[in-house]
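All protein chains of the complex are present and in place, except for one that has been dropped.
Each chain carries a letter (A, B and C) given by its place in the written order, and its residues are counted from 1.
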Amino acid sequence: MVDLSLKLNEFELDNPIITASGTYGYSNEFEVFCDVQKIGAVVTKGITKEPRLGNDGQRIFETSSGMINRIGLENVGIQTFLKEKLPILQEQGINFILNIAGSAIDDYVELAKIADKNKIKAIELNVSCPNVHSGCIEFGVNKDSLYKLVSKVRDSYSGCLIVKLSPNVTSPEEVALAAENADADAISAINTVRGMGVKLDFVNGQFKKTTVAGGLSGKAIKPVALSFVDRIHKVVDIPIIAMGGIYTLVDILEFFSVGARAVQIGTANFTHPDIAQKLIIELEEFMQKHKFSTLDELQNKLKEAEYV
Amino acid sequence: MVDLSLKLNEFELDNPIITASGTYGYSNEFEVFCDVQKIGAVVTKGITKEPRLGNDGQRIFETSSGMINRIGLENVGIQTFLKEKLPILQEQGINFILNIAGSAIDDYVELAKIADKNKIKAIELNVSCPNVHSGCIEFGVNKDSLYKLVSKVRDSYSGCLIVKLSPNVTSPEEVALAAENADADAISAINTVRGMGVKLDFVNGQFKKTTVAGGLSGKAIKPVALSFVDRIHKVVDIPIIAMGGIYTLVDILEFFSVGARAVQIGTANFTHPDIAQKLIIELEEFMQKHKFSTLDELQNKLKEAEYV
Amino acid sequence: MQKKNHTGKIGAITQINKQVYSIEFSSPTLKSINPGQYISILCEGLTLRRPFSVADFDNGVLKVLFKQKGKGTEYISGLKVGDSIEFSAPLGNTFTIDDKKTLLIGAGIGVAPLFYLNKKLKEEGAETFLAAGFLSKEDVLGDFDFVSTDDGTFGEKGSICDYLETLIKDFVPDRIVSCAPSAVLRIISSVAKSHKIDCEIAMEKVMACGIGICRGCVIEVRRDGKVQNATVCKDGPVFKGEEVVW
Partner (left out) sequence: MQKKNHTGKIGAITQINKQVYSIEFSSPTLKSINPGQYISILCEGLTLRRPFSVADFDNGVLKVLFKQKGKGTEYISGLKVGDSIEFSAPLGNTFTIDDKKTLLIGAGIGVAPLFYLNKKLKEEGAETFLAAGFLSKEDVLGDFDFVSTDDGTFGEKGSICDYLETLIKDFVPDRIVSCAPSAVLRIISSVAKSHKIDCEIAMEKVMACGIGICRGCVIEVRRDGKVQNATVCKDGPVFKGEEVVW
């Protein structure tokens, strides 16, 4: 028997395959494709205090081996989540992580308090949101504002606190340490890479242009994510949940080998909507075949892999 | 007749298609594939004061729609360049830009002086090199060290001074402004995106691992480059030479539309070694067909394209 | 629960004109799909599946008409009989199917879902009239009750929009249904509104998830007196002409 389970502080997961925020809905929406209960944990779409309508214009743009999105955090807001989505998660026994976002520290704190009160076991802070108090620079790109944000949330939340880092920084180490020092229980990385898609049409001597400036995700960013995780793993001790272009079991093993404790599947859910479930099965079969009885065993073996 | 020429300060180019540093040799090496004389300008491999042997181990790793390199600046050094490569460039009438690199400001200054003395018309500063004086952080990721570096080089060099920016920064705007304020004549962007490739083998119950941590280039990074160029174009007035995953005429037009004045072709030279020459022809034909008589005309039309 | 992932086998693939192909495939797991609904096809090497309306579904065989545009449709057009094809279905909502007198108006490849709808409406006993506009004779796809071409090489000359009033006057429909480029849909919606005729239109938008969760494909609609987001992938692709905020 293979034991795929793991604990992030007190938060228990049956397996290390998590579905990433924004790519899997709020609750059981993917059940039309996949057995959602089997997923290690579903990270909800980023939720804000109030509902948001998101950005105008084209929101999605496919690129070579990836895609750009500028959804702009359209979401139903925390109250609707509690009323309509939380009951489904609870009734169907879906393990989940609440992804929260805001424009000011207070927004995050308030959401964390609500999560705490509702006994939500894990939250993930999306710190790639523009911080209104510092001229719309992302919270997650400045170690000081990040430290402050995470500390404040920590004070208001007793469950598993995961900080999701942005790769759009000069120093991954600095922001990762800020999260750890502020007492986060885990880091998840990476959020999308800033990117832009341009589509030109040339009609009757005039160019027409569509631009989609947002976050790049998918296979194209896997090398960026591997580098980021590898670097922060060298400086922090808290567990890292890795993501960025994961499509296959081999991808997962690669991230384990640079120190990831669990992984998230994002864009791949769009390409192969049943992929998360398939990867759990593949991981289990791999471990069975090669006689790894626990995730620790596999991960240790991978971290200690001989360099060639 | 179509006029593809442009001037970057006093530096003249017959056309805006430049081949990127590290992907085209020092001089005429690509003549086995391409008519090198026709290229707008060839940027030399990054050259240092002394010859360098580069990194040990695997240096190249293919990724989805891209590649990672960790060549580690292997190069023949400025003296051999002057003796062996410069004469070829001059004799064959190849327009070129000297790409220089160093670990301390003095290295750059010395190289710039040599360039000046040898009447080399344009140099490109590779500021993605580790700065020995600040704990091996890249020069190009800190606006102050970048400003200082560029100012010092400016003092020693009278030709066209191009600063090549690294995308691995929190704020593209800050570094671009630093280069402009230090009196650079042009900015080129982007250098490679930090990334890592991992290859795992599982033999006899043991994992073996190869990692290649270096710079990601190719189609995968085009969205990152478009975003970077778009952002810096909004804050600087000096011309921008854009690169990152350019493979087609449409790619070039996309970069023009976000403000690029010229482009560099890097990784694509490996995939299609005659691509630079082909793109010049395609650009010329496009302009001819659609009655753009100068590059300015085309670029203005593109910048003013109507958003849809 | 029957999942929406299917694997099909290509039974036929034919090139209809310079740019348009017809492809037929079946999958034992796909039991039903209605006019207006669409499927989403996995294309090798691409991140996003590509959505296509159902042009027919008969005896378990699904038919799609598609126009070659970029990498996705290039991949599909390169498939051969016997190749397998992965797709999600059924996705989206459906056109209303009843016995109302219906004028169907397509433009270009937009005619695809109308063939299936027309068939189903007739089965319900509805009187229908199928009109379509194309650029030129060589673009015309199938048989219609009325055709116009921009260059007049087939049928009447001009845009299909030029004939809206005449078509309405002659056929006197209870409902207009359309699938066409957005500019055409907008005109049709407004003409239908001015005649106080029910109007259903099928919209397009770049999609990622296909089930309403990524919020990548939203348009604005006016419902219950307020403007709100609706997803083309799940709340649509079929919308009432008058509710869409253009």
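Observations, loosely collected:
Heads up, the rule we're going with is that a contact is a pair of C-beta atoms (placed from the backbone, for glycine too) under 8 Å apart; a residue touches a chain by one contact, two chains touch by 3 or more.
Here the structure is a predicted model, which means the values were calculated and not measured.
Just so you know, the chain we are not showing touches B across the whole complex. Across the entire complex, the residue among B:Met67, B:Val141 or B:Ile246 in touch with the chain not shown is B:Met67. The chain omitted from view is touched by exactly one of C:Gly45, C:Gly60 or C:Pro181, namely C:Gly45. Contact with the undisplayed chain is limited, among B:Glu29, B:Glu173 or B:Glu284, to B:Glu29. Annotation for chain B: contacts to the undisplayed chain at residues 22-26, 29-34, 45, 53-54, 58-63, 65-67, 69, 71, 74-75, 218-219, 267, 269-274.
In this text, only the chains that are shown with their structure count from here on.
Judged by the touch criterion defined above, the protein chains link up one after another in an open path, with no loop closing it. Using CA-based centroids throughout, the chain positioned farthest away from chain B is C.
Of all chain pairs, the one joined by the greatest number of contacting C-beta pairs is A-B.
Comparing chain C-alpha centroids with the centroid of the full set of protein C-alpha atoms picks out A as the closest. Between chain B and chain C, the centres computed from C-alpha atoms are 46 Å apart.
With each centre defined as the average position of its C-alpha atoms, the distance from chain A to chain C rounds to 35 Å.
Centre to centre, using the average C-alpha position, chain A and chain B are separated by 33 Å.
Along chain C, no residue makes contact with two or more other chains. In chain B, no residue reaches two or more other chains under the touch definition.
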